[in-house]
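As you look at this complex, bear in mind that one protein chain is not there, while each of the others sits in place.
For subunit A:
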C-alpha cells in the first residue's frame, strides 16, 4: 500500500508538469479532455511483471511470465528481460487468465423515471471485484426516439463513471428508415456492431416478423450481430391477462405467464428468420432447457447461432418465485424468467461445456426492493432484472469447472474469449498474448466465498445467490495494466474505463455467412414464354389465397408492373384491335394459335404514372385470340 502511494505522488508531479504545458498550448475547452487523456496515459504507464504463473488461454495452458507496460502485454516467456523498477507479482503457479468480458449488463438503466441502483461506477466496480475487466452494456432507446441520442447519452454516463473498459450494444426498439440510417452510422462511425431486437414486450419493444426480417437482412448486409430477446410477446400478453383474471398477482404469475415453451418458440422463430436472411444470430438470456436445446439443434443443422445463458440461469432456478416472501420472490423477476425446473442450471452448464452455448453474460440489472414493489399488486409491473455481474466467473467455475464438466480453457473461452470474438475485439481482448490489452486476472481455484448481499459490491439490497458457497475467485485483477484488486482490496478509479469500439463483420460469426452468401445464389429456370391460354380472373376480388400485392407500409406500396416480368409491350400493337372477351378456353386450344396476355386497360395504365394505381384499377386481364 505504501509503495503505491509513493508512486502516485511521484507520477502526480510529472503529470502536473505535463498539464501546465498543455494548459499553455491548447484552448481551454480541450483541457478537460486532455486532462483525462493524460490521466489515463499516466496510469497506463504502469509496468508490471507477473512471475511464475500458468497462463491459460482458450486454446492452451502454459507456464510463463508476463510483462506489461502502458496497459498492453509486451512480453510473454521465461526469463524476460525487463527494465528495473518493475512491480512484480508472484503468481506462485496459479492460473493467469484473460479478464472476463460480461457481454450483457444494464447499468444505470432508466426505468419509469428512476434508474437501476447500480450505475456504471458501482456496476463496473462489482464487475472488477468478480474478475470481469470489460462489460458490454445495452443502450435502450425509448421507442420512437433516436438511437444516436440514446447512444450518446450512454456514452456520456459510462465515460464519466465506468471503472473498466466497456462497449455498447444498441437495442432497436422500433424500426423505420431513420432508425436504419442511424444503425448504419452506428456501425460505421460509432463502433457498435451488435444490436438487440425484441420479440417480447407487446405494443412496446416488440417487433413484427416482417420487421425482424428486414432488420436481419439489413444487419447481415452491414456486418452487424443481431441479438434477440426471444419470447413470444403476443402469447405472453394473453397469458398475463389470463393470470391476472385468475387472481394471480404475485411474482409466481411472472413465470406462469412466461412458460419456457414461449421462449423456445421465439428462439425457433428467430433461428428460422436468421437462416432465411443468412444472418448470424445471438440469443440473449437463454434461461430454459428447451430454448437451449433449440439452439444446439440449430447449430447441429449448421445455423450460425450463439446462445448466452446468464449468471442467474446458470446458478439458480425459478422455484423462488413461489417464495412466501414477496420481496425475495420479486428479486428473481427477470425475462425470460428463471425456469422452475431445478435441473436447468446443470443442463445449461453442460451445454456451455460442450460448446453449444457460446458466451455468458450476467444481464445485471438491479432494482431495489422498493423499486420492485412498484409491482406489488400486479406482477406485470415488477421491474425486471437480477444481479450477477460480480458472481458470474466464480459461479461458472464452481458449477462447471470444479464439477469436472468443463476444463479451464473452455472456462476462458466462454467467460471471455468467445465474447471478444463475437464483438470483433479478439485478440485485443480475451487473450493473453503479446500486444493484447493487459486485462488479466490471477485466478485462485481454492478460495471459498459465501455470496451475500452484505459483502457484495452491488448497491442492491438483495442478492439472488444469497448464501451460495462458491469455490474459485480472482486473487489479483489487472485492468488496463493496473492492479485493481490485490490482497482482497479493490482500488478502482471511476471514469478510467474506455469505450472500446467494435468493428463489423467479426470473423467468428461472418466467415461462414460470407461463404454461404456466395454459394446461395438462386437462379431462375430458363423457360420459353408460356403461350397457352390463361383463365379470366379478377383481381378486384378480395380474397386471393396467394400473398396479395399489398405490401407492408414500410416498403414501396405495390410491385411496379414495369419492373416485373409482366410484359405488356409485346402486345401494344394489338391494343387497337377489338377484344374478344369470354372466348372459350377449349376453343382456343383447338385453334392452336397465339394467345396473348392482354390487358384491356392497357391505355389507362400507360397513361397513369402512379404505380400504386395499377393494382387497384387492374380490373380484367383477359386472354384473347389474335
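The criterion applied here is as follows: a residue touches a chain if its C-beta (ideal position, glycine included) is under 8 Å from a C-beta of that chain, and two chains touch if they have at least 3 such contacts; residues count from 1.
As a working rule, contacts and distances are computed from a predicted model.
The UniProt record for the undisplayed chain lists the protein name "Collapsin response mediator protein 1", from the options "Collapsin response mediator protein 1", "G-patch domain-containing protein", "TXD16 protein" or "Gamma-secretase subunit PEN-2". For the chain left out of this panel, the touching residue among A:61, A:350, A:368 or A:491 is A:368.
Although one chain is not drawn, the whole complex shows that of A:113, A:404 or A:488 it is A:113 that touches it. Checked against the full complex, the one of A:99, A:191 or A:233 touching the unshown chain is A:233. What subunit A contributes to its contact with the hidden chain is residues 110-114, 142, 200-206, 208-210, 213-214, 217, 232-241, 243-250, 252-253, 256, 259, 261-262, 264-265, 268-269, 272-273, 275-278, 301-303, 322-329, 368-371, 373-374, 376-378, 380-384, 453, 461-462, 466, 516-517, 519-528, 530-539, 541-548, 550-552, 555, 559, 564-567, 585-586, 589, 597, 621, 623.
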